[in-house]
Structures are given as C-alpha cells and as structure tokens.
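Accompanying notes for the structure given below.
With one protein chain removed, the remaining protein chains of the complex are shown where they sit.
Let's turn to subunit A:
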C-alpha cells in the first residue's frame, strides 16, 4: 500500500474487469462481489466468480471471515496486476459474506449508482 491516498472501493461487477477496462489498473480500489469457487487455506487465496468471470482474491489480511465455497462474498481492496502473468489479484482489505444477495438487483443498483454519481459530478461541474 505505497499509495497513501487509498480511494473508496468502487463497486463493479466481475464482467467489467477486463484488461482494457478503466478499472483494470494497478492499485485501483474496488468492491467486488461473487460466489466463492475455491479457497486455499495455505495461500489464503480465494477465487470468486460471477457471470462467467472469475477473480483471485488475496485474503491474507482478513480476519474473522470464514470462507465457505459456494457462498457469495463481497470484498473491498486494491487490484494488483502480476506483470509476469498479466493476471489480476485483489488484495482484500475487508470482506463479508453476502449470501442471499440478488445479483441482478445488485448489478442494476450499481448501474443506477454510477448514473447518479455521474449526474452529480456533472452538476458539480456546471456550478
């Protein structure tokens, strides 16, 4: 965490995380949600999946989160891109179990939130 200015975790869906995406940058703060597909206790690395896309999560800084494959989790953290493989991993700052979440509703809400923030930003610009 060399970057002293840690931003808020922008909520995104995993589909939005492709190499050319604006979110696909080193040390960008993100909030990701998906079903836990696998978890290695030794490395503390879990893999979440949503909509056919998956992302590796480094959970070594997390305490008091019990991981169960098949449950849905939400993590906030910084993206780290391993140059050698060009593969992204989220260094999770925090995480929680969000079982019961309606992912469709969540995606729509994220869209709506972005839309709102954009309008808000635009109106601020006008002023």
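Criterion: a residue touches a chain if its C-beta (ideal position, glycine included) is under 8 Å from a C-beta of that chain, and two chains touch if they have at least 3 such contacts; residues count from 1.
Just so we're on the same page, contacts and distances are computed from a predicted model.
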(request) Could you check which of "AP complex subunit beta", "Translocon-associated protein subunit gamma", "CST complex subunit CTC1" or "Small ribosomal subunit protein uS10m" matches the UniProt name for the chain that's left out? (result) "CST complex subunit CTC1"
(message) Tell me which stretches of subunit A touch the chain missing from the display.
(response) 66, 68, 70-71, 102, 105, 108-109, 112
